[in-house]
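One protein chain omitted, others in place.
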Amino acid sequence: MNIAVCIKQVPDAPAIRMDKERMSIIRNGVESIINPLDAVALDAALTLKKKQGGKVVVLTMGPPQSEEALREALAAGADEAVLVTDIRFAGADTLATSHTLARAISRLAPFPDLIVCGRQSIDSDTGHVGPQIAEELDLPQACGATEIHVEGSSLIVRQVSDGFLNTFRVNLPALVTVSHELSFPRYLPFGEIERAFSTGKITRWGLEELGLEEHEVGFQGSATKVLRLYRPPPKQRGEVATGSTQELVERIIRRLESLSIIDEEGGGE
Amino acid sequence: MRFRESLISAHHNYLINQMLTPGFILGQANGEDEFWLLADVLLPGEKAPCLSGRFYDGKGVFLLHMQGCEIIENPGNCILRASAEGFRLLCPSGEMLLSLDTEVFANGFLTRVQGKLYDKKGSLRMEPSFESAKVFGDNHRALYAPVRSQNKASDSHEIFPLDRGETPDL
Partner (left out) sequence: MKKVGENKSAKGIWVFGDYRNYFQNRVTLQLIAKGKELAGKLGADLTVLVLGHQVHQYAMEYVAHGADVIMAVDHPALKSYQVETYSRVVADLVRAWGPQILLAGATAFGREFFPRLAKRLRTGLSADCVALDVDAQEGWLIQTTPSFGGELLADVITPQSRPQMATVHPGMFQERIHDAAAVGRIIYPDVKVEADERVQLVRSKPEQGHRGELEDAPVVVVGGWGMGSRENFQRLFDLAEYLGGEVGATRPVVTAGWAGEDRLLGQTGRSVKPRLLITVGTSGALQYTTGIHGAETIIAVNRDPNAPIFKISDLGLVGDGRSILALLLETLKKRL
């Protein structure tokens, strides 16, 4: 079974360890990680490869340093990696990104039986790229998979969606996006990443290799434009109260009353 | 793309010709073929769908005149059988002339209209079909306000012509 996995390198939120209480305000050059759900996607692909045999190809679209993410993926067990990179791909919205990635996937030989992506990324949060690649390649899709099994030339996919537990049978080739419930990402011992640097096979494809034109990609190929980017207006920092347990509980009770979550005591209408 | 268009009320609609409509008129009281059927608009709070009309059999023989769900003239000896969900109007042979079935929702209700009706010339004007009867002939119009105060079925400004249209090339 030939599987293509789309991954994205994303900035990590300020790194906080479980036993630390303070948030680190200074960020020295933002750490980059593989989008957590893409790591789950990769894990799913590798598991399927173990069961079915075949090959796992990892693709990422991004600046040259995204190669690190591909190295991690190769170290985890992917067979091949493709870095889709070109200065002209920058500024792409999901329409342009999915177009570029779909073109790259269509250039894989052989064309994959299955494409796996994380359902959404922690930075842009849209969840659009998977379905848009599926539409462009005219493939059936199943999103937010919590379980994936192969059954002949189909996939059985379980999904939790809007209060329903759904089971789908999807004909291959298909595209699936995965959700957190699918599995937990494996941890890589450092030694394996070192090994990936010497044996990993990474292909680089840019605008010309993909047979694309500038107006189809990047900023020019995007249908949406960002007018402004901003932090939500900060909440007015509320009061911080100290006192005895009794006093503190009283404050909570009063607040609950003022919000009408509980009725005020004693007072009738 | 071709389309059909009707009106739709929040609390009650008839389902006729595979379309929802608050009220409708088929035919014309003063028309040559003398066939007409009026399903009047119900106001919020009203529960009983209200039908009036003049019906004939396949040979053009006059069968029945109904006004507000009550039979006024009945030379055809038709039988009216009421039930919890609506009523059935039957010929003496047992063949169904007209039926109403009401489905109640949380905030409204729907009346499915079925029937086999002809006009004075013996032409088929209505025939049973999936979910609601199919309608033939001219003058199929939707109502958005009740006409019952007038007792006739023509020329009221409560009428909305049921559109058949086609979208323009964009």
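Read from first to last, the chains carry the letters A and B; within each, the first residue is number 1.
What we mean here is this: a contact is a pair of C-beta atoms (placed from the backbone, for glycine too) under 8 Å apart; a residue touches a chain by one contact, two chains touch by 3 or more.
Note that the coordinates shown come from a computational prediction; the quantities given were computed from them, not determined experimentally.
The undisplayed chain touches these shown chains across the complete complex, A, B.
For the options A:Cys143, A:Val178 or A:Leu207, the residue in contact with the chain missing from this view is A:Cys143.
Taking the complete complex into account, residues 13-14, 16, 18, 21-23, 36, 93-95, 98-99, 122-132, 134-136, 140-144, 156, 160-171, 174, 177, 180-181, 215-216, 221-232, 235-243, 245-246, 248-249, 251-253, 255-256, 259, 261-262, 265 of subunit A touch the chain not shown.
In the full complex, subunit B touches the omitted chain through residues 1-11, 13, 15, 18-20, 22, 43-44, 105-108, 110, 131, 144, 167, 170.
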